[in-house]
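Take this structure, written in structure tokens, and hold onto it; I'll ask about it next.
The complex appears here without one of its protein chains, the remainder shown in place.
In this document, chain identifiers A and B correspond to the written order of the chains, with residue numbering beginning at 1 in each.
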Amino acid sequence: MTCTLGEVKNRADLIVYWGGNPAECHPRHFTKYALMPKGRFVPNGRKDRTMVLVDIRETPSVKAADIFLQVRPAKDFEMITVLRALVKGQPVDPQLVADTGLTVEQLQEFVDLMKKARFGVFFFGMGLSMTRGKHMNSAALLTLAAELNAFTKFVAMPMRGHGNVTGGDVIMRWTTGYPFGVNLARGYPRFNPGEYSTIDLLIRGDADAALILGADPGATMPQPCIDHLARIPTIVLDPKVTHTSRLARVHITTAVTGISAPGTAYRMDEIPLPLRPVLKSPYPTDEEVLRRIYKAVAAKPPLAVPVMPELAAV
Amino acid sequence: MSKTIFSLKERPSVPLEVEVFTPDVIAPLSRDEIRALPVFLGKRQCRLDDFFEVEGAGSDELEIHGDAGRVKWIGRGMTRGRITIHGDAGMHLGAYLKGGTIEVTGNASDWVGAEMTAGLIRIGGNAGGQIGAAYRGSLRGMKGGTILVEGSAGIEVGMRMRRGIIAVKGPVRDFAGLQMKGGTIVLMGGAEIRTGAWMVRGTIISLVPLRLMPTFSYACAYNPTFLRIYAKHLQAMGFTIPCEDQAGAYQRYTGDTSVPGKGEILVWRPHGS
Partner (left out) sequence: MLRIKGGKVYDPANGVNGVAKDVCVGDGKIVAEVEGGRTIDATGMVVFPGGVDVHTHVAGAALNFARAMIPEDHRRHKHFVRTLTTRGGIGGSTPTTFITGYLYAGLGYTTVNEAAMPILSARHTHEELRDTPIVDKSCLVLMANNEMLLDQIEAGELERARHIVAWNIWAAKAYGVKAVNPGGVTAWKWGKDAKSLNEPIAGFSKATPGKIISALANIVDDLGLPHPLHLHCNNLGAPGNYVTTLETMKLLDGNRAHMAHLQYHAYGGDDWSTMRSESVLIAEYFNAHPNLTTDAGAVLFGDTVTITADGPWQHILYKLTGRKWGNIDVENETGCGVVPYVYKEKNLVNAVQWAVGLELLLLIDDPWRVYLTTDHPNGAAFWRYPEIIRLLMDAQFRREQLKKLPPKALKRIFLAELNREYTLYEIAIITSAGPARALGLPQKGNLGIGADADVAIYNDSKDVFQMFSYPRYVIKGGEVVIEEGEIRKTVEGKGLLVRPTFDNKISDFIRPLFQQYYTMAFDNYPVEIERIEHPEFRPCKQSSR
């Protein structure tokens, strides 16, 4: 259940930020999309909207909030599950609910607020999607949004970060059918988060070479991943010399996409925006480098197409 | 009974995928044919005998010796026979199992018995996560059969399972029985958090107190009759669960009301505690 950001601007009267800190991480979010702008059906802008912030502690975003709900760390999944029950008028255990840091009464009030909204939206950040429960936390909020549609209009959207993550996701889906964690080793796409996702692959040491493009795992990933990247041949393509570059076998400096290289970026709501370079760069673009690498690889003798015996249909 | 014995020459440098490794494929083959079967080291197709010494011609009894912790898809979709692994086993062990038995003396990885429909899998050591579970996007996990784990297990044990039994002696991690649709999970060593989350139907039995979701509520304390039958069945396989009124009773919790579901969680409480 989602929408493009203009829908939020034009219609949303209840904005819930969950596990994210837009004031610092998405600095234009309040002003351009979610809180301040006067929308077609929200003519008074901020005055027509209520903002709820759900997080484990007060961040700078709380200054913009009308309501702050402090949930205990690693209790979001429980909290959302309780909300799902309350939306349906189903019973919950008050003592266990209190473990989330909020009472049944507080959560019931929140449910009433959500049901009364004309158009509500959940924006969720890594505080939800990367904490204990991971994909189930995101699934929980998406399911809650879907279920609220029995009462009013509600959508949910992840607060994407780090450059063109959304673009990567979009293109992966149309070329492979899957958004991330795609294994192409057998000549066709396979998907299994936990098995083919990057951190898991590196921790287990399942990869024997790595090409890193537009990311700096040497700065952000757990130490076992970094150790493995240092052990295997690692190639980095980046405009800057990064932490990963320092442990890599090869670093190739490339032009900055969007400043010196053209392309398309997909906004967090998947709207494609053209990137118009303004400065020339002495460095090749990522695309040029990859095409040259690919050409060299393609010149090698191809691997045989596998012939398999008859396997069980599944 | 003739056997086919496979000895792993060395631990593969990257995961080795061996979908061919089932009695169904191997039994009718000669030793040379078996040695030539395709297996995949990452992107490279290799011969089975690049990694395994093979003794004997094809049979319904396959034995693996060595650390196969990086060997994936052993027993995929098999319908009969027996696979015994003297060592560890890699991911997707017995995935889509339709019959027969798989035994591992060491540890197994994630996705043991995923989406299986019948048969028996025994793990002598620890197992990973997603035992008997649904692969991503599938509406249902295992639909029958039995999975027994002597050690501990990871997250999402029995996720979306529909039927069958999973029993684990050691503790399991989060989300045991997540979105369960039926079947039985026996947690002899308890679990971490979020057991039975979003359950629709099915039974989770824990011999040790659990941290439950707020969307479960206490119903009663008793020793259900069906449990005697399960206890007898599990006893024969070396898994003992109490079911006698003299010893104690199961606290029954129902949930998950967020769905709303009709699942039950039975937590053993010995008398005097």
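As a convention for this text, contacts are C-beta pairs under 8 Å (C-beta built on N, C-alpha and C of every residue); 3 or more make two chains touch, one makes a residue touch a chain.
Everything numeric in this text was worked out from a predicted model, so none of it was measured.
Colleague: Taking the entire complex into account, which one of A:R173, A:R231, A:R246 or A:R291 touches the absent chain?
Modeller: Reading the full complex, the residue touching the unseen chain is A:R173.
Colleague: Which residue, B:K9, B:R136, B:R211 or B:K262, contacts the hidden chain when the whole complex is considered?
Modeller: That would be B:R136, which touches the missing chain.
Colleague: Return the single residue from A:D99, A:D216, A:E270 or A:E287 that touches the missing chain.
Modeller: Residue touching the chain left out of view: A:E270.
Colleague: Under the stated touch rule, tell me which residues of chain B contact the chain that is not displayed.
Modeller: Within chain B, the residues touching the omitted chain are 135-139.
Colleague: Which chain A residues touch the hidden chain?
Modeller: On the side of chain A, residues 1-7, 9-11, 32-33, 39-41, 118-119, 146, 149-150, 152-153, 155, 170-171, 173-179, 184, 186-189, 191, 264, 266-267, 270-274, 302, 305-306 touch the unshown chain.
Methods note: only the chains that are shown with their structure count from here on.
Colleague: Averaging over Cα atoms per chain, report the distance between chain A and chain B in Å.
Modeller: 32
Colleague: Give every residue of chain B touching chain A within the complex, in rising order.
Modeller: Interface residues on the chain B side: 13-15, 17, 19-20, 22, 24-25, 37-38, 40, 42-45, 70, 76-79, 91, 95-96, 98, 110-111, 115, 129-130, 135-136, 174-175, 178, 194, 197-198, 212-217, 256-260.
Colleague: So in the complex, which bits of chain A are touching chain B?
Modeller: So the residues of chain A touching chain B come out as 77-78, 81-82, 84-85, 88, 90-93, 96-97, 99-100, 132-133, 136, 185-187, 191-195, 206-208, 303-304, 306-314.
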